[in-house]
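Each remark here refers to the structure printed beneath this line.
One protein chain is absent from this view; the other protein chains keep their places.
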């Protein structure tokens, strides 16, 4: 079993805010991430697929095809967008890195052309990164 | 003459849009950067000061003090903000990287504690960076 | 279960030296790392916490609080210090990256505000990094 | 158990091509990676060894010795070489990153001086990386 | 005057070899870079354009257009290619980083849509980079 990881990027804005919280609670929990007019990041997405290399090609997964799928299903829908307002698969999700990573997993899980999806890693800043490996 | 550069970061959202253009013109010029709900970046700011090292300290500029000034005057005002709406020194500026860099230069120019400001470099993504060295 | 990683840095000096070894043994084992007057590194520390995102916040752990704890308990005590002489929690420890990582784990293990500590990664140079995941 | 990773680099050329495929099949599967005169990469190799730090040295593995072995057994044989033509341990292997990583594992597995080999990671470009952890 | 830099990448193979030298001379001058079957690199190209931001757009140069030109004129012709054999604009050029950078300058110089070309920087490895600013 070999793991293959493809890295893609997107630039988006968001605001962390829970509408059931008061303004004071939102400020207490999310601090400057709750600023009313939003802020943004250059996100780095790494998608890992694990499987056995095909003896005829030496590929676990065709990276050209994996790249095409990640772009069509995920990053084309997130890039240069507002994650609170513009993205169907994030509707009603507080767009923390944790929640975005889990949402990306759900979008990609059934679309991997060979091997199985084993990790979605999402870097929000050079200091903060989250990782989801499926399951509960 | 030795140059000393301090790197700071901020995360912000923006939208590229000129109100005197029609929607079609904005879309033609700014493409997805004109998306109505904005997007964002992790900006990397590098501020360079040039001068002669003080023989008693070996410093061109005290980097602790330069860092304090950059944060107080620039990055604390930009970080986790919307560059079109929230920043006094960007009022009525289309927030392209070029325009932000020139605006930061104007804020910092008179506040450098020793040496002289010689470069403001602003990285918007891993692929795009601008640099302003003052003058016309 | 989602993993969240916070990156912090510190700059410190150390010397690798076992007082029960002879000078020749120290030189044979630790080579230039045993130089008598020490040397130093810019260490990069990555602390990973794993748990279930809180449905009300979307957070596994509040990164502002995790950052505060890492700084107060670990990096403020290591930064700009001599790891052989200045750090209480490294007393009598040969400050290899392996030993520092395990010591940092022990400091942090009981202080994680939500989720559980799952990895301490310590990069000593761009070519050398260690990782401790707890247990025996 | 602590993991220790050593990073080494090499620059090599290769061509992805299966001689049992027709030209059309090679082009369909490998696209521009099948260009007849080859292309190349700066590969980044990370070799991870896992074990218990020796109480007398604080080392899982002596990184100077691990570095010497990786260079002698692997990177000196790959650096500034053509991976299709010049490397004994890649004879008859389609030099995809997956296949190179597995081949490097087989070369190194029995030569680790202390601890056990636990991961070979091979970065082919800034966007593509593979990882092999042994086993089936 | 503001400088704007666009970064693009390509992966290529090459061999350093002067046909008027003997084999011994080629080996003496170019060492392992003269290995007969070639080697390769992930090149990082940075193209800098300098000018005055257009007041109506805030752009020195439209980066989407600059990117399109760099790809069409340069990196699409170099990526996944052999620099000794496959590239019209490198015909009869020893493909050192110096010579490639000057050749790229000549290709791009007249095609910059606004501002003027002021720097071509070409990184061959993480340790080696060249820069050409035109002129003699």
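Per-chain numbering from 1; labels A, B, C, D and E assigned in written order.
Here is the rule we go by: a contact is a pair of C-beta atoms (placed from the backbone, for glycine too) under 8 Å apart; a residue touches a chain by one contact, two chains touch by 3 or more.
Predicted model, so just to flag it, every value in this text is computed and none were measured.
Taking the complete complex into account, the chain left out of view touches B, C, E. The residue touching the chain not shown here, chosen from E:9, E:37 or E:96, is E:96. Shown as candidates are E:62, E:79 or E:131; the residue that touches the absent chain is E:131.
Where chain B meets the chain that is not shown, the touching residues are 1-8, 52-53, 56-60, 62-64, 67.
By the touch rule set out above, chain E reaches the unshown chain at residues 16, 18, 20-21, 29-31, 93-99, 101-102, 126-133, 135-136.
Although one chain is not displayed, its contacts with chain C can still be listed: residues 9, 11-14, 32-33, 35, 37-42, 79-82, 85-86, 125-126.
Keep in mind that, in the parts below, only the chains that are shown with their structure count from here on.
Centres computed as Cα averages put chain B at a distance of 34 Å from chain C. Averaged Cα coordinates give chain C a centre that lies 41 Å from the centre of chain E. Between chain A and chain D the centroid-to-centroid distance comes to 28 Å (mean Cα coordinates, whole Å). Residues of chain D in contact with two or more other chains: 126.
Counting only pairs that meet the touch rule, the chains in contact are A-B, A-C, A-D, B-E, C-D, D-E.
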